[in-house]
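Reviewing the structure listed below.
Yeah, one chain of the complex is gone here, protein chain that is, but the others are all in their spots.
Coming up: chain A.
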């Protein structure tokens, strides 16, 4: 996926300003940056949730706008932060919605199999028949991920997946992200606030400041004392832990 000169205005304010980068296939890419840097808006535009004002998002040979929405939904899945589902829905039913692009609501044998696989992969079989609104935040997040897995797309976009999760569930979520990439061969793009999660679980990092790409590269390239201080305006210490750069800030 190739992003060229992507731009978005809200009123007179340019929240995303001629952003260009390439998303490496089969890797985990984290978008980081301070609040209001435009990372979620970029995520919205590359997933067609937010309309872009200018620029191109090349996806598998053509611009995103030229894709038929249903075909696209078999190639690219997005999970946003706000998922307050109002309906009486069980975990299995939610995960089954992931098959909607294929079955249009009428599940075939293959769809059921994929749903079962997704439930098993996220270890949700025990609670498969519980209602979503009776689950804890961590369980609900796992159910949402299972739905994305059932959707069976090459690209998975996650907008702040660790938001509102405690340390246990958040680090589990990041391990799941890693497995999606390593075991299932997915390309995963995340918006993250927690720099250390980005450093420890992703392959590439793209850092935004004021609607522009400040840094793009491998974790080792981007996570340095100078870079992070410039991006966040806070003093950083970097230590190597388990072969990864751990940033310390306070």
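The rule we apply is simple: contacts are C-beta pairs under 8 Å (C-beta built on N, C-alpha and C of every residue); 3 or more make two chains touch, one makes a residue touch a chain; residues count from 1.
Everything below uses one rule, namely that contacts and distances are computed from a predicted model.
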Absent chain [UniProt protein name; select from "Iron chelate uptake ABC transporter, FeCT family, permease protein", "Sulfur-oxidizing protein SoxX", "Peptidoglycan glycosyltransferase MrdB" or "Biotin carboxyl carrier protein of acetyl-CoA carboxylase"]: "Iron chelate uptake ABC transporter, FeCT family, permease protein"
Full-complex contact with the absent chain, from A:35, A:66, A:104 or A:240: A:104
Of A:72, A:198 or A:228, the one touching the omitted chain in the full complex: A:72
From A:20, A:80 or A:163, residue that would touch the chain that is not displayed: A:80
Residue numbers in chain A that touch the chain omitted from display: 47-49, 69-74, 77-80, 82-89, 93, 97-98, 100-101, 104-105, 131, 133, 151
